[in-house]
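Of the protein chains in this complex, one is absent; all others appear in place.
We just call them A, B and C in the order they show up, numbering each chain from 1.
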Amino acid sequence: MNQILFGVIATLGVLAALGTVLARNLVHAALFLVAFFFLVACQFVMLEAEFLAAVQVLVYIGAVAIILMFGIMLTRNIQGDDTTTVSKAGFISGGLAAAGLLAVLVFGILDDEGRTGRAGWRDVTTRPAVYPVAARASAEQTKAVNNMGFVVGRELLTRYLIPFEVAGVLLTAALVGAIALAVQDGPSTDDPAERAKKAAEHTAAAETEPQLTSA
Amino acid sequence: MIIYNYVFIGMLLLGAIGFAMAPVIVMGILGPKKRSKSKSEIYECGLLTTGETWVRFRIQYYIYAIMFLVFDIETVFLYPWAAAYESLGLFALVEMVIFLLILAVGLVYAWAKGVLKWV
Amino acid sequence: MHDIPLTWFLIFASACFVIGLLGVLVRRNAIAVLMAIEIMLNAANINIIAFWRYSVPGPEESPVSGPMLAIFVITIAAAEVAVGIGLILLCYRRRASADVDQYDSLSG
Partner (left out) sequence: MNVATDWALPLVWAQQSELDSIPWLKWIIVLAVVFFGIFPGIVAYMVWGERKVAGRFQDRIGPNRVGPFGLLQPIADAIKLITKEDIVPRTADQWVHLLAPVMILVSAFLVLPVIPFGLGLAAVNPPSGLIYLIAVSSISALGIFLAGWSSRNKYSLLGAMRAVAQLVSYEVPQVMSVIPVILWTGSLSMVAIFDRQVEYGWFIFSPPGLLAFILLTIANIAEVNRTPFDLPEAESEIIAGYHTEYSGMRFGLFFLAEYLSVFAVSCLGTAVFLGGGTLPWPFTGEPVVTLGSGQGLLSLILVNLPLIGIFMAKVGLYVFLMFWIRCTLPRLRVDQLMSFAWKVMVPLSIINVFIAALWYEFVFRPGRPNYLLGWGVTAPLVLISVIVVLSIYKAQMKADLAASPTSRRRIATAN
């Protein structure tokens, strides 16, 4: 049951990832990416990190996907333009490089011996139990799996305090940076002279601007 | 196992997809099929649409999306903090005030820069 | 009832990582490249969580080290997308193209 579920999710996940990379239309690629995010969230659930699965859906599908869509809309790739094509030679060489890396990774994973005192990866076939009945279960880990939100909050403000505050600084920097980049011209994009200049750059664009007031 | 709950949610997901698709399929079978060229045109209050769909979008859309992203991640930090507040006490409150003050800088910057204004 | 072997997760993650790499290598559109990078970061996250769940933390270690790392990765990935799209929009405004091959004014 577990293994079948994993197989289904993993197959769909790989297909969605391939779809993201190969889809010509950028919005379709983004849609495949959303599917991939969702399947990664499913994998998190399979790994019993359901808090993280919810965070994954919230941040990636709820926010990152929206930003990507807006980015696509703002760069005028409504129906996918010519920059989305892939040259054949580039595809073959890139594919070869990727396949080589995959071979190395799979070989490495299956051949891992494990550090001293630990089992190799290929020998780890069951996860440590977190049920109270299991002798091996550590109380902390049980709690971490069963109420991850709580434990994450506790750790965030004790052990991971500095990373937490730095993450705040990073987010602020990203926000300020993104705004500074995007509105570089300031609000002046709205004055008519600037608009005319822009319109000259995108002649086709100017023609298609809809007359909203007449609708 | 935590997956146990999510099997139900997965079933609900599949069921909801089926629930949504079924009437559309039924409509395809039951409904009249009188195709015509003008019927499958894009609707624009009777006028034929000109040019492509692309419209010059305002950069504000992107700004709002960015702000949303930042505050969404802030929630990801705030929710666990709130859940664990009971066992953390005032120190955690002070830390969260600092965190939110840092983030408020971004909001204030956006406000001061005038990008929150929709014009 | 058999549990899933650890290597399955690792191989799935590496497959996704490699697909992301392929995307970074072959796509020319900047936004498509950004999406491929997101795939790679997500693959890394799966690995992190798999290792976390399949090992027992020591008495001095944090019980949620894996999820914490994953949350920070998600944070950084999101910040990266925000700034990345901002940069792409800026370049697009300058060159009217989102093709990464054209952003070559720094190459000698």
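Here is the rule we go by: a residue touches a chain if its C-beta (ideal position, glycine included) is under 8 Å from a C-beta of that chain, and two chains touch if they have at least 3 such contacts.
As the structure is a computational prediction, the values presented were derived from the model and not from experiment.
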| item | value |
| --- | --- |
| Residue among A:21, A:47 or A:63 touching the omitted chain | A:63 |
| Sites on subunit A contacted by the missing partner chain, in the whole complex | 1-2, 27-28, 31, 34, 50-51, 54-55, 57-58, 61-63, 65-66, 69-70, 73, 78-79, 131, 146-150, 190, 208, 210, 212-213, 215 |
| Residues of subunit B (touch criterion as defined above) contacting the omitted chain | 1-9, 11-13, 15-17, 19-21, 23-24, 26-28, 30-34, 39-45, 49, 53, 55-58, 60-61, 64-65, 67-68, 71-72, 75-76, 78-79, 82-87, 90, 93, 96-97, 100, 104, 107, 110-111, 116-119 |
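To be clear about the criterion, only the chains that are shown with their structure count from here on.
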| item | value |
| --- | --- |
| Graph class of chain-chain contacts, one of line, ring, star, complete, other | complete |
| Between B-C and A-C, the pair joined by more C-beta contacts | A-C |
| Whole-Å gap between the CA centroids of subunit A and subunit B | 15 |
| Mean-CA-position distance for subunit C and subunit A (Å) | 6 |
| Contacts with 2+ other chains: residues of subunit B | 59, 62, 66, 69-70, 72-73, 76 |
| Per-residue multi-chain contacts in subunit C, two or more chains | 71, 74-75, 78, 81-82, 85-86, 89 |
| In the complex with subunit C, residue positions of subunit A that touch it | 1-3, 6, 10, 13-14, 17-18, 20-21, 26, 29-30, 33, 36-37, 40, 43-44, 46-49, 51-52, 55-56, 59-60, 63-64, 67-68, 70-72, 74-77, 83-87, 90-91, 93-95, 97-99, 101-102, 105-106, 109-110, 121-122, 124-128, 136, 138, 140-141, 143-145, 148, 151-152, 155-156, 159-160, 163, 167, 170-171, 173-175, 177-178, 181-182, 184, 201-202 |
| Parts of subunit C lying in touch with subunit B, wherever the complex brings them together | 71, 74-75, 78, 81-82, 85-86, 89 |
| Contact set on subunit C toward subunit A in their complex | 1-12, 14-23, 25-29, 31-32, 34-36, 38-39, 42, 45-46, 49-50, 52-57, 62-64, 66-68, 70-72, 74-83, 85-90, 92, 96-99 |
